[in-house]
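Removed: one protein chain of the complex. Kept in place: all other protein chains.
Then we have subunit A:
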Amino acid sequence: MEVLKEKVEEEEEAERAERGEKMMRPMEVRKEETIMTQEMLRDLERKLSKIEVSIPEKPSTFTKDAIDISKLPLSYQSNTPKEEHLLQVADNFSRQYSHLCPDRVPLFLHPVNECEVPKFVSTTIRPTLMPYPELYNWDTCAQFVSDFLYAVPLPDPLKPPSYLYSSTTVLKYQKGNCFDFSTLLCSMLIGAGYDAYCVYGYGSQDLCHMDLTREVCPLTVKPKEMVKEEEKAPPKKYAVKPPRDLTSRFEQEQEIKRQEAIKAEEERRLKQEEERLVEQESAKTDPLHGLRVHSWVLVLSGKREVPESFFIDPFTGRSYSTQDDHFLGIESLWNHKNYWVNMQDCWNCCKDLVFDLGDPVRWEYLLLGTDKPLLSLTEEEDDGTNDDDDVENLGKEDEDKSFDMPCSWVEQIEISPEAFETRCPNGKKVIQYKRAKLEKWAPYLNNNGLVCRLTTYEDLECTKTLEIKEWFQNREDMLELKHINKVTGLNIDYFKPGHPQALRVHSYTSMQPEMDRVMEFYETARVDGLIKREETPRTMTEYYQGRPDLLSYRHVNFGPRIKKLALNSAESNPRPVVKITERFFRNPAKPADEDVAERVFLILDERIQLRYHCREDRITASKREFLWRTEGDSKGNKIIMTPDMCLSFEVEPMEHTKKLLYQPEAMMKLKNEEKLSRHQAWESELEVLEILKLREEEEAAHALTISIYDTKRNEKSKEYREAMERVMHEEHLWQVEAQLDYLAPFLAQLPPGEKLTRWQAVRLKDECLSDFKQRLIDKANLIQARFEKETQELQKQQQWYQENQVTLTPEDEDLYLSYCSQAMFRIRILEQRLNRHKELAPLKYLALEEKLYKDPRLVELLKVFV
């Protein structure tokens, strides 16, 4: 809105005063309230100062002294003329506002920033779209802000702070109060295209202290099972009628009544219990209720397909409906373009507020001419008639109509990828919920890959642990979630696809073999199509899917071990198998009467039972049972099949005249298959052992994987990159050398720009060569000189040594010996170098000559000599 003209006529003033009174009437309730509480407040403050001293867990260390302002840009340290103007406008607005509404607290308009410069709040918001796709949606964005910053309580819980720092500083020090939080979040949300506003208002104690101990942890809330309404097909024309119900309806009714009575009783009991609990929990009431200043973010519906307006608490990153009990009132709100003051009554918290910012009756604006939504037409006209006059008075003098919000003085918000990944300050964060504790870590912070741990407690004081859930990331063994139930002792590990044994879920009470455990697998990754293996001390059940032999189920019963050996394991002393049950899916290629559905090997009884699949139009299935006796008869002959060895029940005896003739063959086949099944059972046991061993190893090693795209952590790629850089560097050096012009010093002696004559060229060549020759000789001389010097030195020392050999202490002798060896080494090296130089010098000379002949500048002129 614009500012009133200074030269307001007296009459108008008087009139407005009257109207102001009128307007005040609806606000009276609130006014009284505030006065009451303010009185109470003082009282309480006194009391509180005596009683509760221990509340501030951490002193607000975020003071100005700690901030390094020297590196901040100029816009932080001064105001542009436009900003100055805006401040004047704001001051004017504030004056009029306090005049018109003397009972309301002063507005939060232009607190000072970290450089002690007053800045208008709207210009502190710097809309920025973050480069991380995770931060494109409001929920992740809010979660990030709540994780990234460390919350500092307001210096005075009843007043807005006198300062408001830029997001740059807040992000740098990773701490801030609720206003810093909401400013940052608002900047990010507006940047992402949301219609977001910073709100200055009043919140509940839990909200202001970031106290979630009364909230249920969102991770513990079980997703509500979607009750699928089974679509009942309309009864078809010829659907059969159900058979007549012959039971007594009266009895049914009585039964139902009885059941209902029991249920009601149960419910009543539960309700009482719950009420008791609630009472217990909400025993403490806040004496400062309704006065605690808080700042949060309002997101209005419309943009980014937001269907309904909602609040975001920046401390916790949670969203609340605008009707929520935690939000007790709104003084004002602003975005990067404008500032609105709430003119609605907040006696019923925020439940009755209408967020139609185009309505000047409900929301008094500071600047006109911003593109705020117009007054929606659905509003009842008469609603605002009695007090809209004064609003007009406040805003209609349009001196500053063309004035709009200056650009933000804050730099673009920048978050480095490292900081983004680390998220929380120091990469760790703990949140206490009702009966739950949530701990978060940055990835790679813990060397076992732990990123999140949720501990659930039985009681409110959080002493008895119920269960622990741990989430992992980047584990080499693909462990994703570990669920430990402290009550039953049951551990459940969940794996992502990619475990070497295709493990999906592993639930167990102990890692000892042959105990109760369930292993589930990614069956598509396994050759044998195993889905699940359940074990109890005496049985093992396996479920299969998608096998070519259509096996779907195998159940093995074990007997007790025969001998007590020192080493009892499946490998050395397998338990005897008592019974194997196998089930198969229907094989459509075979007739049902020949397709085995289930076969049971009773190994001790030497009996095999077969059950076949049921034909489609049948309710009974064929069965066959084989019994055999391994011992021959008394004469030692093999026993021939007799009818009592093969009992069978045929669904259609006429169709299949299966004679005894074919049974021996079938039986032999089954015997072989029995052996195979036993072998497979044994292999399964071995596999369990192997998996357990592997798991133990993995737990012990807990290696983490590093993505090949992660250039910072991936050592290999780092090495490779560095090597590449080195190669590049060397190449560069070489190129520089190659570009060195050996003719340049000689050409410089000649007058520039002229073409060389042949004589000159020859001279040039000779000079160059002779120069090079000289250099080679110089070098040789230098080496020679050094060599001689070393040799002389050595001789001198030797002489000295021989002279004083008798009087020398052992230390001196050692010194001498070490010197000698070093000197000898140096001499040897110099000798080598000299020899090498002698060898190479002529070659180098010839090479230069060759090069000179081929030099493009001389080639023409020297041709004749070649």
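As a convention for this text, contacts are C-beta pairs under 8 Å (C-beta built on N, C-alpha and C of every residue); 3 or more make two chains touch, one makes a residue touch a chain; residues count from 1.
Methods note: contacts and distances are computed from a predicted model.
The chain absent from the displayed complex carries the UniProt protein name "Dynein regulatory complex subunit 3", chosen from "Regulator of G protein signaling 9 binding protein", "Dynein regulatory complex subunit 3", "EF-hand domain-containing protein" or "dolichyl-diphosphooligosaccharide--protein glycotransferase". Taking the complete complex into account, A:Pro664 is the one of A:Gly498, A:Pro574 or A:Pro664 that touches the chain left out.
Of the listed positions A:Lys236, A:Arg249 or A:Lys716, the one in contact with the omitted chain in the full complex is A:Lys236.
Remark: the omitted chain is touched by one listed residue; of A:Glu308, A:Asp459 or A:Asp617 this is A:Asp617.
Think of the hidden chain as still there; on subunit A it touches residues 236-241, 243, 614, 617-620, 638, 640-641, 649, 651, 653, 657, 659-662, 664-665.
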